[in-house]
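With one protein chain withheld, the remaining protein chains of the complex are depicted in position.
Moving on, here comes chain A:
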Amino acid sequence: MISAPFDYIRPASLEEACRALGDAEEAGDDVKVLAGGQSLLPLLRLRLAYPSALVDIGRLPEPRGVEDRGDHVFVGALTTHDEVMRSSVVRELIPLVALATATVADPAVRHRGTFGGSLAHADPAGDLPAVALALDCVFVVRSVDGEREIPASEFFVDYLEPALEPGEILVGVRVPKLGPGWGFHYEKFHRTAQSWATVGVAAAVRLGEGGGGTVEEARIALTNMGPTPVRAHAVEAALRGADFAPSGSNGAPDRIREACDRADEGSVPPTDLHGGPEYRRHLARVLTYRAVRAAGG
């Protein structure tokens, strides 16, 4: 299908882009930011969205690229998935982002789709929102009125609804480095190679010093278990102090599994072609166990 008509604005700088969005907002126009277009163009073609104009920021020189800034890594919103995967800073310092990005879509989509676009799109089936939530990332957004920061826990408001005000552009994301001792895993379950997650689990696990194998801290967030990504607080609390010894050894109960069985608490899983809520709850429990074992192992 062909999308409904719209005006096209290609600003030369981020400032100009903010101004274009600000002006449109004052005029009461429904303007949308266009980055890689890999989510927006299919929506337009299916006529699920009718913006009056697109502001194309896709070729601006900034904000793109990855920067090591001491206690965190700053990922510019326009950095493509492909660039994220190739970045040694991402692979070494924020590996959970690299692991999840490698599961996003396919190579051609990753050449154009952007890190910021996947987050601003706020699709609970997207792989990066859960990662941002698990890692307590901070979103940096800009408008004509200046810059502000939004914690990940407040960024995902509802289905396809980020906490961006009209006229605001996501500039980039601060991804905290979790430091030594942490292990990471992204476990995604999907039916066909390039498809979205039926359910996904982002896990970061820190074991105690001295190789004791006891969980000191865990961060878990779920993909596609509600209208927004879901932080599995119940699992995180139950994992604290749990022993990583091989399951069933000494006849002791597997406390990791008991903790992960709480993965679906507080979730409101959707129904679609791939399954209903009960199936997704089951998947969430099984996949969380796999993710935690892989992250801590």
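Going forward, contacts are C-beta pairs under 8 Å (C-beta built on N, C-alpha and C of every residue); 3 or more make two chains touch, one makes a residue touch a chain; residues count from 1.
One rule holds for everything that comes next: contacts and distances are computed from a predicted model.
Student: Refer to UniProt and select, among "Acyl carrier protein", "Carbon-monoxide dehydrogenase small subunit", "4Fe-4S dicluster domain-containing protein" or "Nitrite reductase/ring-hydroxylating ferredoxin subunit", the name of the complex member that is left out.
Tutor: Per the UniProt record, the undisplayed chain of the complex is "Carbon-monoxide dehydrogenase small subunit".
Student: Using the touch definition from the top, which of A:L60, A:A105, A:A125 or A:A259 touches the missing chain?
Tutor: Reading the full complex, the residue touching the unseen chain is A:A105.
Student: Specify the residue from the set A:S13, A:S153 or A:Q194 that touches the hidden chain.
Tutor: A:Q194
Student: With respect to the chain omitted from the figure, which of A:L21, A:L44 or A:L287 is a touching residue?
Tutor: Within the whole complex, the residue contacting the unshown chain is A:L44.
Student: On chain A, where is the contact patch with the chain that was removed from view?
Tutor: That gives, for chain A, the contact residues 1-8, 10, 34, 37-38, 41-42, 44-46, 54, 56, 58-59, 82, 105-109, 111-112, 193-194.
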